[in-house]
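All protein chains but one are shown in place.
First chain written, first letter: the chains are A, B and C, and each begins at residue 1.
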Amino acid sequence: MRAPGLALSLLIAAGCVLAASGVPGLLLRWRSLWGPRIAASATVLGSLLGLAGCALVLGGSGAAAVSLPSAVPGGRLVLADDALSGFFALPVFVVGSLGSLYGLAYWPPAEHPRNGRRLRFCYGLLLGSITFVTLARDGVGFLVAWEAMALSGYFLVTTDARSREARRAGWLYLLFSHAGTLCLVGFFALLASSGGGFALHALAPGQIGRGAATVAFLLAFVGFGIKAGAMPLHSWLPAAHAAAPSHVSAVMSGVMLKAGIYGIVRAASVLPAPPVSWGAFVLTVGGCSALLAIAFALGQRDLKRLLAYSSIENVGIILLGLGLALVGRSAGRPDWVMLGLAGCLLHVWNHALFKSLLFFGAGSVAHATGTRDLELTGGLARRMPATAGLFLLGSVAICGLPPLNGFVSELFVYLGLVRTAIAPGPAWAALPAPVLAATGALAVACFVKVFGGAFLGTARSAAAGEAHESPPLMLAPMAVLAVACAVLGAAPGLAAPALERAVAVWAGHPLPGPSLAGLAPLGRISTGAAALLAATALLTLAVLPACRRGRRRAPELPTWGCGYAGGSPRLQYTASSFAQLVTARFAWALRPRERPPRLDGLFPAPARFESHVGDSVLDRVLLPRARRLRKTAARLRIYQQGDLQQYVLYIVAAIALLLLFNLPLNWLVGTLCGP
Amino acid sequence: MPPIPVALPLLMAVVVFYTPSKRWRPRLLAATAAVHFGVTVAILGGVTVEPAGAWLRLDAPGRLLLGVISLLILACAVYSVGYLRYRVERANRRFCACMLAALATMSLVAYAQHLGLLWVGIEATTLATAPLIYFNRTARSIEATWKYLIISSVGIALALLGSFFVAYAALLGGGEASLLFSGLLSGAGALSKPWLRAGFTLLLVGYGTKLGLVPMHTWKPDAYGEAPGVVGSLLAGGLTSCAYLALLRLTQITAAAGEGVYANRLLIAIGLVSMGVSGALMLGQRDLKRMLAYSSVEHMGILAVAGGLGAGATFAALLHLVNNAFGKGVMFLSVGNIHRAFGGKTTDEVHGALRRLPLSGTLFLLGLFAVTGSPPFGLFVSELLIVKATFASGRWAVAGLFLAFLLLAFAGMGATSLSALQGRPPLSARRSTYRDSFTTFAPALCLLGLVLLFGLHLPETVRALITDAATALEVGR
Amino acid sequence: MWSVIAHAAVLALLPPLLGGVVTKTKALFAGRRGPSVWQPYFDLVKLLRKGVALSATTTWVFVLAPVLAVVTAVMAGLLVPLGSFAPPVAFAGDFVLFAYLFALGRFFTAAAALDTGSPFEGMGAAREVGFAWLTEPALFFAFLALARLSGSLSLDGMLRATEGAWLQRTAPLVLTAAGVLIVLLTECSRMPVDDPTTHLELTMIHEVMVLDHSGPLLGLVEYGAAVKLFVLEALLLHVMAPTARVTGWPGLALFLLGLLAVAIGIGAVESTMARLRLLHVPTLLIAAVLSCGFAFLLLSR
Partner (left out) sequence: MISLLSSLVAALLLVNLVALGTSRISTVVRAVASQGVLLGLLAVAAQGRLNGTVVALALASIVLKGWLIPVILFRALRQVAIKREVEPALGLLPSLLLGAFATVLAVAAGNRLPLAETRLAPLLIPASLATVACGFILITARRKAISQVLGYLVLENGIFIFGLLLVDAMPFLVEVGVLLDLFVGIFVLSIIIHHINREFSSLDTRRLSLLKE
């Protein structure tokens, strides 16, 4: 059978083409239009190859593997494909190619002379390295691809190297990313020290001790969770996404974060016999991420920071699915595993689709108005209707509302959680369900705020007033993504076979018990979506004539201001005040910095009220710790003030310490370092 | 009759010293280094047979060390040609002669099979490199040289005392008190334990001074900071490797005498302390060269830990030795160029190096990722193997601290380097005359290429070289 | 077959009546005669005949919102059983669809409010979405409790399981019913959360969101609200008073009577209670969440 080899070679070729897509542009002059064109066409070509490969893999052609000698003695660089890899590789190709097309119009060489070529080179490198992350099956190769991804991401975040904000965001990203890589080094080293080589294959139950397995799992969860942006580890994410160009943010949020998810999923499948505590841990982290992140999102003014926080929320939902699957695996319940992991995986796809759609939309807004501040936009729906419509669809999808794709994956997770509730025995595993519900409601609030603040009402600034619709080259990718969201939402049955294969790979064997279609009402979802659309269409057609007539009769009718005639755009309910009712409830977590106005006397002078929601973990926990560490480190310097006699005394002291006290020291170090 | 790799550079050092032409001396230096490298390749390739003297013999570890030094110094020599062209105002007679002398003495260390001879060689490297640090003839460089000489001499003196202790331990053991490694190894069982322990401790402190282990590291930032970049790479890549090999040999003997646990604990403890302190001192460090010096201290700590992990980690340790030598070479050579271009080496003067020097700046950036152990560079592989060995030997706390200190070092180096690389270069820097030329750029590029290659795929010859050395050093452990 | 038709007919025709009954009850409590219980039907007919006045700032979102309000409410209505009759549509997880359909309607209603660019409507929208994030978890805790009770994954099964469970599982069901009642009052913007009859825009929630809707659009909004009330009442009735014991058409009749009773009860609540301060509403909702959650914990022992 040739098919498996074919799929793998297609995927490898795709990775190489993507990684090299930016290289020709480096050789051309920055002004030439051919650099971007070549890069984009190469990206599209590579993506088509990759899509073909994914189609084969997800279509069920058996897995294949190739290997080269690696730098580690006895180790080999192994590349292999299975349904799980294919599943996570697919978004790379979809979002990547669309993003490069979008970038043609969004980042033209004429406007960005200095960094365009570097941007395109790193963009291609990012896509290629993520492809290889999904294919690598040994520690060294995986980490190489991983770091290539991380570093190209760093250079993409600092594309605008002149802005201090971008540099700061980039450094934060780099530091977090390196911490994650070190955790992964520990993870793979631990696996290798107990499992033999660095090969990344499922370990036998007896192969690794319980304690070692737990440490390995935690290392992997932290290392990958930093990249995925799970809640306490997320601090790098908002700044980075805000600083990067929008199509890059789309890829980072839609695809790069998913590499972290892939890592956690893969690690969970490699480690044998997970205790139930792992699942509980993942469920807890997922629930906290989802709920708190969406609350943070509500507090944001910057459109892209808001979308970044909503990415953290979606990662939380994905983790809920994974945690459920882990619980199911340790409880021996195939239906939980199926529903949980299917929800997790499908939400990975869905989030890739609608989040990149939303980031493209945010890019268009920034492109048209020159600002990302929701307090300065408004009324864009009439100036850029196509963008508004697509953005609205994305918002509905990301809120998990029917009939779009977000609903399907969340439904899977809900079903799994409720199944734990109806199973005999303690039902603690079902507790995330209400949390997920609250998250969904908050997501509605959040995206009503976003859509309303950006596109509805009247323009709050002159720039928003003169906004222009984006060129077709920016609209077309958004349209494609929107269609994909609709299709996945209306016909989830299409994804079912791929999901089942991926789940089988994760579990190590095809799951017993009913199939996904047997567990979740896929058909009913389709019919429901059809009914919803049909009814809406009919009713709309029914009222449309009356509305037409009304418009014709009074084209310039103002909004009814409840008797107050002198309406001004500044009178509108702003995005922040829209969210205030909720953010006030979450003040304990958001810690908004507020400067209340001073109002005194009968006729107080004009006053201003300021409120800003930063990242609590970064501002309240990490930065103070970092400052204290620096202060403590600086205290060491006083011991090195250039006095030679003192230096010689250090040597004497060292001898004295090591020689005279060598027995107690020996004992001390012995207790510290082991035999 | 001393072997060619020792004799040739020594001879040429004298020749160069008496060469009148200022333009020819660097060329002679480069030529000699090239010939030395050729000879080394021939020896490693087994083309020429070595005289198997008792005291001067090239065993497997020596072969590895000789190869590393020869290649590194070749790069430094080629670089010096371009570098000295920019420093015409300086007399380069001593510089060139001492470079060759250093090459000779380091080769001697690679050949030495006798504890005393080893000591002589290492002390000689100290003396040969001191004038190099003094190249700039400024007050600061004098001070650096002075501290380097005094501290290293004191440390080295202690190493001599330690060697005597070991010899006395052998004497006490009843065997004839030979200081040949082979003899010590074979008669290790009979060595008197207390004297051996004391001797090992003194040798650890003594050679640790050359390595720059905390708290004997104090000379390092001063010397590396004031010496020209090329000298820094010579010290951080070559000298430390010699001292580390000496330390490994003694650890092997101590372990063979049944004191392995003691030696390992000492090495791990002092290694971790070095990593932690150097990482802390790198935080907020504003001087690029001093930062590199502390990074060197950190890597010496890594090597010490690896040496203390016992058998199994020796391969990783030697691989790390090789990678560190070349990686530090890249860093110091490129920072030398940056120093030339900006007329300064602190983050107050250096901004936007990537824009002022696209080539050297990029090299420095990649070198930064290389020495901080990021994939796909060689140091990543060796550190991965070291962590694996740490876990395998059940030292979980050590592994945790190890990784934490690596992160600390990255935080320090990254903040400093990036603030120097990014941003807008100051006006003075844009006016300065320095431009990247082939001779000042190519050597660093080649070294970086090697580090990258060793990370992706270790060539069979190199692997054999390291494996043989490792097996030879693990006899009796 | 007949059951489906009956279900559809009841769902389509009955809802306005409940609103009328509530108004009538309040009038009687106030000692007035009040409008006839059929008044809502007359209003709907009148509104549908009127023309539409559209503000110049509004877009198509403004038109879409009332439509979706009706569609989502009706579709949700197709998922709840009426009396002994099984709902036309029932499948595993339909309760999620039930909740999310209302969320969809809420999304567009709030968006339409922002679409007008009026300060008051934005305020109302903010309150609507700002309270919903507490009603949703309450509702889902209720669903969890019912699912735990019934072992079923569809609304139909869940709501029928209360049958007979009242005897041994009284406490959880009382708690659940209380929670669902609060959810109903909030979702349908009734006292003590919201006063549908007030004329002070600053204090309204739902009514202020639709200030700008007129004619058929307003009619759709009103009808959608009525259907929503009907559906949630049906849910509540199932939880607190299982009527499925009486099977067949009598059961349906009995159930409808029960609905009227609930409507009267709501009227009574509205006329006896004062509206809470907006700041205290979340406390009430948290109480709902806690009671449903506690019910679930009691059951999951």
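Basically, contacts are C-beta pairs under 8 Å (C-beta built on N, C-alpha and C of every residue); 3 or more make two chains touch, one makes a residue touch a chain.
All figures in this text were calculated on a predicted structure; none of them were measured in a lab.
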Omitted chain - touching chains that are shown: A, B
Absent-chain contact - pick from B:Val81, B:Ala104 or B:Leu160: B:Leu160
Residue, one of B:His36, B:Arg63, B:Lys147 or B:His351, that touches the chain absent here: B:Lys147
Hidden partner chain, touching residue among B:Ser192, B:Asn337 or B:Thr390: B:Ser192
Contact footprint on chain B, counting only the chain that is left out: 55, 114, 116-117, 119-120, 123-124, 126-127, 130-131, 134, 138-140, 142-147, 149-150, 153-154, 157, 160-161, 164, 167-168, 170-172, 176-179, 192, 194-195, 221-222, 225-226, 281
Positions on chain A contacted by the hidden chain, ascending: 636-637, 640-645, 648-649, 652
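Keep in mind that, in the parts below, only the chains that are shown with their structure count from here on.
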Chain pair with more C-beta contacts, A-B versus A-C: A-C
Chain nearest the overall Cα centroid: A
For chain B paired with chain C, centre-to-centre distance based on mean C-alpha positions, whole Å: 78
Separation of chain A from chain B, taking each centre as the mean of its C-alpha atoms, in whole Å: 43
Touching two or more other chains - residues of chain B: none
Chain A residues touching chain B - in the complex, by the definition given at the top: 68-73, 139-140, 143-144, 146-148, 151, 158, 161-162, 167, 171, 174-175, 178-179, 181-183, 185-186, 188-190, 192-194, 215, 629-630, 632-634, 636-637, 640, 642, 644, 647-648, 650-651, 653-655, 658-659, 662, 665-666, 669-670, 672-675
Contacting residues of chain C [partner chain A, same complex]: 51-59, 61, 63-64, 66-68, 70-72, 74-75, 89, 91-94, 96-97, 99-101, 103-104, 106-107, 110-111, 114-123, 125-127, 129-130, 132-141, 143-144, 147-148, 150-153, 201, 211-212, 214-217, 220, 282, 289, 293, 296, 300
Touch list for chain A against partner chain C, complex: 378-379, 381-382, 385, 388, 392, 395-396, 399-402, 407, 410-411, 414-415, 418-419, 421-422, 426-428, 430, 433-438, 440-442, 444-445, 447-448, 451-453, 456-458, 519-521, 524, 528, 531-532, 535-536, 539-540, 543-544, 546-547, 549-551, 553-562, 567, 569, 571-573, 577-582, 585
